[in-house]
Structure formats: structure tokens, C-alpha cells
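One structure, as C-alpha cells, below. Some questions next.
All protein chains but one are shown at their positions in the complex.
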Amino acid sequence: MSAPAITAQPCGKPPRAKWRRRSVLPGFGLSLGYTLVYLSLIVLLPLAGLAISSASLGWNEFWAIAFDPRVSAALQLSFGAAMLAAIVNTVFGVLIAWVLVRYRFPGRRWLDAAVDLPFALPTAVAGIALATLYAPNGVFGAFLENVLGVKVGFSALGVVFALMFVGLPFVVRTVQPVLEEIDRETEEVSATLGAGRFRTVTRVILPAMFPAILTGFALSFARGVGEYGSVIFIANNLPFESEIAPLLIVIKLDEHNYAGATAIATIMLVIAFVMLFVINLLQAWSRKWFGHD
Amino acid sequence: MTEAEKAATAQQRRQKQAIGEGPITRGVLIALALAFLGVMLIAPLLVVFIEAFGRGVGVFFEALTSPHTLSALQLTLLVAAIAVPANLVFGVAAAWAIAKFDFKGKAFLLTLIDLPFAVSPVVSGLIFVLLFGANSALGPLLDSYGVKILFAVPGIVLATIFITFPFIARELIPLMQQQGSSEEEAAISLGAGGWRTFFLVTLPNVKWGLLYGVLLCNARAMGEFGAVSVVSGHIRGQTNTLPLHIEILYHDNKAAAAFAVASLLALLALVTLAVKSILEARFAGSLAAQRRH
Partner (left out) sequence: MQVRVANVSKNYAGMAALADVSLTVGSGELVALLGPSGSGKTTLLRTIAGLETPDTGIVYFNDRDASEKRIQDRGVGFVFQHYALFRHMRVMDNIAFGLRARRKNRPKESDIRQKVMELLDLVQLSGLEKRFPSQLSGGQRQRVALARALAIEPSVLLLDEPFGALDARVRKDLRRWLRELHERTGHTTLFVTHDQEEALELADRVVVMNKGQIEQSATPDEIYDTPATPFVFSFIGESSVIPVTIGNGRATLDERVIDLDVGALPDGPAQLYLRPEDVEMVTDGGPGIPGLVVSTRRIGGMRRVTIECGLARHRIEFDASAELSIQNSQRVQVRIIGGRVYGAGQEGYATEKLAASATADFKWAKAEGWLDR
């Protein structure tokens, strides 16, 4: 047979589009199988339970709960306070990352380690500590109330302070490695081109860090929305004033109002996912815009 | 000014940093970062210890040795002893499947593994209440066999596993991806079996990263408050973990006792941070390049 050898057709069937590439390493079936089963049992099944419970509520009941003034006040507080805390954390988180990466000073390593404290300290511990500090008779609380006339403890502002505590490391730890990687030479070139330090920082360094800053902001915000333990001690948990959405879920559960709890939880999850989705889009856009890919 | 002085100042001017912030800007930025971290993170930590010993060492030890505290400590240790190994096995299996093989849907699987990070602790508790509660399908069924999950130890364990689910996987996956699989392929080609390859080649390469993940997972497992609070039922001596015990003591106006127990958890946090810092300083190369918590 004198088949033209140039068109190197594979004999037999064309290769099927495989869903995985072959590998000589063993254990793919076992490890992936275990992963999927465990993931399904621990995470997916319970979350699906929430979705089913929520779906069984029916639109009317669902909207009635969602637009209940107390519920919407709690949701507004949770998202608003988380947003405010994330903004403050973004500003100070970038500052702290900058100081940790760029400057050498005594105690820098201790400071670097301390940034992770909110990750390691249980929220209940943080909660009672913050409540003690910012209570009207606490060290900071007394100062803020007597000197500045601001009431932090047992108010909505207390919620923001607790969320600042909880969310700070997310910004620092996301921005820090990116700042470490930034090419020192772009700063030098900016200086040789005549740009002052302020211009170099705002036009050259910060834009290069922007996607990381956005990620840090998003993580800090997401954590703040769901936070419970550290908040309930410092806020006085008054409806319409300092009652956060997760607390309202707990209250509904205590009242055996499962429908109410489910509805609030669903709204929280949906809004959180939508916001994270939007932030992801923003990030993809900014990465493209800032030439990162 | 004499010629010598002029020359000296000229030389001094030359010694200045070519680029970077001036000493004043630098000082102000460092001071700002220190002040923010001091007020936001260090002060709450100090308050825990000050309040714990504020009423004297007697009150401190009394609080720690009370039967309720001891049983809470026991439960906390038990929960961590189940949750951490469970997530350890999962983390290793997931990292093996995801880092060593190429298959479709990998990115989606990674997102699913991250899911518990995005869910509020209270909602994490809620989903188990919905799954095993009195009005669920499963709850009454299990109840009829005498199996109690909600408001009992199994519920607390489940909620804790859910909350700490991604920690170890999230540390191992990027680390193992970064290391590639050429060493494992070499071991296989030399005739080693799968398990042998894993224990003799893979595990030694990731041991510090694994320890790092276990550490963070354990800190969170012992400190979790929101999720556990929802599923526990707060039965003293039975379903009370240390964080829950802190809340009860605090609301009973036993602040000193609450802070005494809190100092125990704060100590755990400090140890966690210390070991973490040591790992990062000594074995930076054997940890995943970019960490998120």
C-alpha cells in the first residue's frame, strides 16, 4: 500500500477529547474520588440544604422577610459597616505593607508577626477585648467619648471597629508579597525621568499594585459581612441601630423561626456572591487595563 | 561657613538616598503604621491579659480550674482532635489530585474548596441546623435511632470541620503545584509504588507547608465561635467549647473569669503566631509562595 505518508493520520480512531491528561503517577482516582465525596458531604450537601429550604419558602414569604424593616436595617448595617471597615483597612493595610516591605526599623519582625493576630485570635476573645477597650468606661472608649465626643462601644461604630480588627490582615497579606515583587528599577527610571517621589508612588507603584489592593479589599469586605463573634460583644445589638444580619439569623433560630433565618442567610450569600463576582470582574478588567497579562 | 564645613555638608548631601522617601516621611509613615497596629491589634491582646489577672491570680486560677471550664477545654480539644486530622487527610488528597494531575474543571473544584471561606460562620452553623434540625428530613430519622447530632458534640464537630475545611488544602495545593511532579515521576520510574513515593518523596517536600496549614487549621478549630454557637445549644458541661464558655461567663458579668479563659486562647494564638513566624523565617522556601487564609 502506498499511502501518502505526509498526512500523518493516526491509525484507528482519532484521539478522544479526554477530560484529563494521562500521567504516570498513581492515585488519581482515589485522591480525586475522596476529595469529591468529602467535599460533597461536608460542604455541598449542607449548602444545598440551605438552597432547598430557601426555595421552599416561596416568593411572597421570602420577600416579606427580606423587606421586613428590621431585616433590611440589619443587612444595611452588615454590608455598610463591612464596606467602611474594608475601606479603612485598605488605606492602612497598604500603608502597613509599605512600611513592612520598604523600611527597616527595630521591631519590624514583631510587627510583621503581629499583623496575623486577627487570624489566630479567636473572635470571641477579640470581641470581649474590643468591648472592654471601647466601652464608655474603657481606655479608648472613654477617650473617644470625652475628648472627641464619639461613641464607639455599644453603637454601630463599634461594629466598624470590630470589622476593622478582623479584616486588616487580609489587605496586608495580599498587598505585601506583590509590593515585594515590584521592580525597583521602574522607580529608579521614574526618578531619572524627572518624576518626584509623590508622582512615582501615585503613577508608577500604586497602579502596579492595584489588582492586589482590590483583592485585599474584597477579602476584607467579605470577611466583614459575615463576621459575628467579635461584633456581638462590642455592639449593643439594638434592632435598627447596631444589630448585624448574622445576629438576626441567630435570633430567628432561637425563636425557631427557621424560615426567617434561611431567608436572611440566602440574601446574605447572594449579595456577597454578587459583590465578589463584581469585584472579580473589576479585577480582571484592571489586570488587563494595567497590562498585567 | 569654612571651606571644610562646606565640603562636609556637600558630602553629606551626596550621601543622601538617591531615591526613596526622606527621613521625615519615612518616620511619619512608620509611626502611623505602628500607631494603627498598636491601637487596633496590640491593645486588644494586652487587655486580655491585663483583665485576666486584674482581679488577682486567685480569681484567674479559680476560673481556669472550675469544672465548667475544664469540660469546655476538654470538648475544644476533642473537636480539634477530630476536625484537624479529618481536614488533613482531605487536604492531602485534594492537593495530590489537583497539583499532580491535569483535568477539566480544576478551577471550579478550587472555587468549591474555597467556598467555606465565603460563608458567614453563622450561616455555616445554620446549614447544619437546617440539615439535622427538628423540621428537617434527617433530624427526626436519626433521632429515632437515638443519634443526636444537633445540640450535641457531632454537630459541633461537623460545623468546625466545615469552617476549617479549606485551610490545609489551600496551603498544600499551591505548594505542590509549585514543586511540580518531576520528583514523583523519577521515583515511579525507579520502581517505587504510589504510597512509597508519597511518603518518601512528596511528604518530606511539603512537611513544613503541611505543618503551617495544620497550625492555622487548629487555631481556627479551637477558636471558632459563630458556627459552633449556632449548633451547640449552649449546654454547660456538655456542649460548651472554650469560646462559648467565654461568652457565657462574660454575659454572667464574670468578666475576670471570661478573660482568664480568653487568655488561654490568646496564649494559643500567640504560640500559633510564634511557630508560624519561625516557619516563615526558616523555611520560607518550603511554604507556598503566596498564602491566603
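Labels A and B are assigned to the chains in the order they are written; within every chain, residues are numbered from 1.
Keep in mind that, in the parts below, a residue touches a chain if its C-beta (ideal position, glycine included) is under 8 Å from a C-beta of that chain, and two chains touch if they have at least 3 such contacts.
No experiment lies behind these values; they were computed from the predicted model shown.
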| item | value |
| --- | --- |
| Residue of A:L193, A:L238 or A:V274 in touch with the missing chain, whole complex considered | A:L193 |
| Touch residues of chain A, complete complex, unshown partner | 101-102, 104, 183-186, 188-196, 199, 203-204, 207-208, 210, 289-293 |
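Here is the rule we use: only the chains that are shown with their structure count from here on.
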| item | value |
| --- | --- |
| Distance between the centres, which are taken as Cα means, of chain B and chain A, whole angstrom | 15 |
| Touching residues (chain side chain B, partner chain A) in the complex | 18-21, 25-26, 29-30, 32-34, 36-37, 39-45, 47-48, 51, 89-90, 93-94, 96-98, 100-105, 109, 112-113, 115-123, 126-131, 133, 135-136, 158, 161-162, 165, 181, 184-185, 188-189, 193-194, 197-198, 216, 219, 222-226, 229-230, 242-244, 246-247, 250, 255, 258-259, 262, 265-266, 268-270, 272-274, 276-277, 281, 289-293 |
| Parts of chain A lying in touch with chain B, wherever the complex brings them together | 19-21, 23-28, 30-32, 34-35, 38-39, 42-47, 49-50, 53, 92, 95-96, 98-100, 102-103, 105, 109, 111-130, 132-133, 139-140, 164-165, 168-170, 173-174, 177, 187-188, 191, 197, 200, 219, 222, 225-229, 233, 246-247, 249-250, 253, 258, 261-262, 265, 268-269, 272-273, 276 |
